[in-house]
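Taken from a larger complex, these chains appear in their original positions, while the remainder are omitted.
Chains: A, B, C and D, in written order; residue numbering restarts at 1 for each.
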């Protein structure tokens, strides 16, 4: 599952989970004023900063802000590269 | 009561207490210019930052700002994920 | 006099002294351009930050800025919760 | 001369010297574009910050910016409370 990319310092590469925009019963969920984070899977991690190793590791399912990170395309697939600080939690 | 989420660094997950918008005698309380904090219960905590362990722990009732944190939905329930610095006090 | 609240880090809870808006001889004092600080009594203190213990303690009469802190209601009474840095001096 | 007030951290209390707005020969001095600092006497000092003790002490005559500090009234007299960094020099 790990990508052959080495993010710099405190950056990580995340493969976004497909967005769920319907409830279990099939109702479309409109965006509310307060934006929800999104989830994905970590596929590459940097070495962290001096005296601050990273907490997340490859394979972790993570929550992150809707507008976090920068899209990159690698071998035909889309990923997000972001700083670990943009990740809210490990699920 | 603890959630199976691991917040990153100094983040915590809080389950908000229902808002009380009436006084004991049933009078509706209008919003004043100075915003009141809200209370909730901590359900998950991160590992803190380097040399700065967290003070709050799972189960603590806490006060936090009205607009603190980001809403997340986990197993059908709504929570708030915020930095410990957004928490004012433990009740 | 101490409140059963534990402020986080460098926060303190202050019970504001009633504002004096008349002089000894009963003249109403208008607000001037330069805002005066207000006084109150510390009723709860946090543990301070790493390597920076707090200076104020419960029972201290303190001066603080007119717009410092956030109002909280606890057991029917109003208090202010603020960072110690918002306090100017101990009287 | 010392006041019975304990400023927090790097704050000091200064009693302002009366402003001189006339020259020796009685000419009124208009404000120029470049603002002049004002002088006063230190009447109370804080304990400084961690590893940064204060330089000024009670009794020092000091120069400070025209808009530095916050006015406080103590026992019927007006003082200024400011951070030591707002003081330019000891005369």
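As a working rule, a residue touches a chain if its C-beta (ideal position, glycine included) is under 8 Å from a C-beta of that chain, and two chains touch if they have at least 3 such contacts.
Here the structure is a predicted model, which is why all the values come from computation and not from measurement.
Peer 1: Hey, this file places 4 copies; any idea how many the whole complex holds?
Peer 2: Taking the 4 displayed chains as part of the assembly, the whole thing totals 7 copies.
Everything below uses one rule, namely that only the chains that are shown with their structure count from here on.
Peer 1: By the touch rule set out at the top, what is the minimum number of steps from chain A to chain C?
Peer 2: Shortest path length, in steps: 2.
Peer 1: Check every other chain and keep only those touching both chain A and chain D; list them.
Peer 2: none
Peer 1: Do chain A and chain B face each other with the same patch, meaning over half of the contact numbers show up on both, or with different patches?
Peer 2: different
Peer 1: If you fit chain C onto chain D using the CA atoms, what's the rotation angle, as a multiple of 5 degrees?
Peer 2: Fitting chain C to chain D on C-alpha atoms yields 50 degrees.
Peer 1: Could you please state the distance in Å, as a whole number, between where the Cα atoms of chain B are centred and where those of chain C are centred?
Peer 2: Roughly 23 Å separates the two chain centres.
Peer 1: State, to the nearest whole Å, the distance from the C-alpha centre of chain B to the C-alpha centre of chain D.
Peer 2: The computed centroid separation for chain B versus chain D comes out at 42 Å.
Peer 1: Show the residues in chain A shared as contacts by 2 or more other chains, in ascending order.
Peer 2: none
Peer 1: Examine which chains touch each other and state the graph shape they make (line, ring, star, complete, other).
Peer 2: Chain contacts: open path, no cycle.
Peer 1: Could you list, by residue number, the parts of chain C that touch chain D in their complex?
Peer 2: 34-37, 51-52, 55-56, 63, 65, 84-85, 87-91
Peer 1: Across the complex, what residues on chain B touch chain A?
Peer 2: 4-9, 11, 13, 44, 46-47, 50, 70-74, 81
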